[in-house]
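A short worksheet on the structure shown next.
Missing here is one protein chain; the remaining ones are kept as they sit in the complex.
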Amino acid sequence: MSPTIKLLQGNEACVEGALAAGIQFYGGYPITPSTEIAELLAEKMPRVGSAFIQMEDEIAAMAAVIGASLTGAKSMTATSGPGFSLKQENLGYAIYTEIPCVIVNVMRGGPSTGLPTSPSQSDVMQARWGTHGDHPVIALCPSSVEETFWLTIRAFNLAEKYRTAVILLLDEVVGHMRERIEIPDHVDNVLTRKKPSVGREGYRPYQPDADLIPPMASFGEGYRYHVTGLTHDETGFPTNDTEKAGILIDRLHKKIDNNLDDIVEIETQMMEDAEIMVVAYGSTARSASRAVKDARALGIKAGLFRPITIWPFPANELKQYLPQLKQVIVAEMNLGQLILEVERNVAGKAPVHGVLRGDGELITPTQILARIKEVQ
Amino acid sequence: MSAYEKYLRNNRLPHILCSGCGHGIIMGAITRAIEKADLDQDRTVVVSGIGCSSRLPGYMDFDTLHTTHGRALGFATGVKFAKPELNVIVIMGDGDALAIGGNHFIHACRRNINITTIILNNNVYGMTSGQFSPMTPQGHFATTAPYGNVDRNFDICELSRAAGATYVARGSAYHAVMLTDLITKAIFNPGFSVVEAISQCPTYYGRKNKQGTAVDMLNAQKENCVTVAASAKITSDQMQGKIIIGELHKSEAPEYTAVYRNIVDSLQAKEMK
Partner (left out) sequence: MRHEIRLSGSGGQGIILAGIVLAEAALHEDKNAVQSQSYGPEARGGASKSEIIISSEAIDYPKVTAPDIVLALTTESYKKYAKNLPANTVVIVDFSVNVNGDTGVLSLPIIQAARDELKRPIVSNIVALGALNAVAKVVSPESLEAAVLRRVPKGTEDLNRKALALGYQLVGKYMLTSGYIR
């Protein structure tokens, strides 16, 4: 069958992606500008026999998602700014206990209640470091409605494959705008978590395979195992043993760091001979793309570097361009977040400039082009 | 070996609780109730938050989930709603359930989702060494109430009933046999059930409030608790300072996962047409 062509919002495409990935549980709480995700899932999920619940708050929604995932259900929640802050405690729990789940954050203007209906990209660092404690994070950042569909599926796949929480960072522009999307009749490569090959007696819930990822039994399958947010050993029970604590935190990082090739995804435009690299992500990358094209028309060798996986940051991919770069520009809808990571990786080899905006308006191509012209 | 011992992870014992703590007796009552209710050990999930009581599931041989402070019911709701065929039992402390988890608690009651909740009430935060909880009586002492507690305390059972729980009971560690019976009935209730289990914390609450040894505190439970039947026969003057134990509320209401299942079924029936 041929794909269906539709005009959808990014939030709607996220729902289509979640359904294509086989979502079985959604727990949420209404918050602008992510609410359409909950509304649409509330309509669609009972029709396919899966579970939709609106919880009493964001904290409980995140908790419910983790509980559901432990029964084997592919689980997701969606939120925005203030709600994302509330989810952080249990987000850390999901990462530490290695329970797969997807958290969508449609970024809006902040801090605090801020600009609920306006875009921003100011939760980039909250996505990285919002929950307490040292932890790895996977966060993906789509630039279009169609990419939101595919990255939602990818978020589920990465969550299931690496047994972790995956954050999908939309911004209000991508979440709310409507554009063309081709929805395939069938999606290949939908992943589910690795199950144990041993019975209850031989099962050690946090004993990893060679890939550093432990197979995951579902609650109710007779394994009768323990899950705790306390530091735990391979048995799943708490331990204060510093050696075991070190082994656990080390493995959690390594299971991500050893697989950067699989996890990290970027897009570049006209970077082959670029001397000025514009780094941008999400909706801002659309403005940057326009600006780079306009710069080329003026004979300026500019290119776009777009992190699609924003965490882990695509450091190796960026560094490969360093020898050819004379200037680096980072455009983002905040007053300087990802630019810190870019600066860290550029490490003084080229000047790094910001096109930064925190007033709730999308950065325009004109703004970025002006900066390109200024620094060339 | 007692029949209920098969529900314990004997290799995890001894437990970390203080000597004289009432929580072990209550864990015994919970496991005996599970045995009486004949729950399938492989299809039963025990969920807890953070605190002394929340360590109990670690000693119980089921799928067990030790979550974050106050959030046990959020996690448990996810487990139950995703897989309604599982039996879900939640063990919380008084601070855990009613302070940081108070919002989750009243909403779980309101939904009437089929979860059995046991709140171990020792009137104090024990794990963090004796701060006052929403169940510390006014005027009583705690490390954060050195001049007497300013706060008033909740009545857990009244709160549960008002919020919509369909089975509400109170028992005590001293009345362990009765407590087992109440928890068994709570498990059988096809909706949200709350059992307040009065426990003693001789280490912190008892010491701060000069309540003597664990035995003294258990004796106080014996003296102060009056059954529902007995309470009907004594004057209100005689009831001063007493605590009513037994079954306090029973009602019928549609169960959350069943209501949702009905919606799913009717939608799918429409699709078939």
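The chains carry the letters A and B, assigned in the order they are written, with residues numbered from 1 in each.
Note that a contact is a pair of C-beta atoms (placed from the backbone, for glycine too) under 8 Å apart; a residue touches a chain by one contact, two chains touch by 3 or more.
Quick caveat, the model's predicted, so the values are computed rather than measured.
Enquirer: Where does the absent chain touch, in terms of which shown chains it meets?
Expert: A
Enquirer: Could you tell which one of A:P116, A:G222 or A:G336 touches the chain left off the display?
Expert: Answering carefully, the residue with contact to the hidden chain is A:P116.
Enquirer: Per the definition of touch given earlier, which of A:S34, A:T228 or A:S287 contacts the omitted chain?
Expert: A:S287
Enquirer: Among the options A:R47, A:R180, A:K254 or A:R344, which residue touches the chain absent from this view?
Expert: Looking across A:R47, A:R180, A:K254 or A:R344, the contact with the absent chain belongs to A:R180.
Enquirer: May I ask you to list the residues on subunit A that touch the chain which is not drawn?
Expert: 5, 7, 32-33, 116-117, 173, 176-180, 283, 286-287, 289-290, 293, 362, 364-365
Simple rule for what comes next: only the chains that are shown with their structure count from here on.
Enquirer: Approximately how many whole Å separate the CA-defined centres of subunit A and subunit B?
Expert: 38
Enquirer: Flag every residue of subunit B that touches subunit A in the complex, lowest number first.
Expert: Subunit B reaches subunit A through residues 12, 41-43, 45, 47, 57-58, 61-68, 71, 73-83, 85-86, 103-104, 107, 260, 263-264, 267-268, 271.
Enquirer: Write out the stretch or stretches of subunit A touching subunit B in their complex.
Expert: Going by the criterion above, the answer is residues 24-25, 27, 46-47, 49, 51, 53, 55-57, 59-73, 75, 89-90, 93, 219-230, 237-238.
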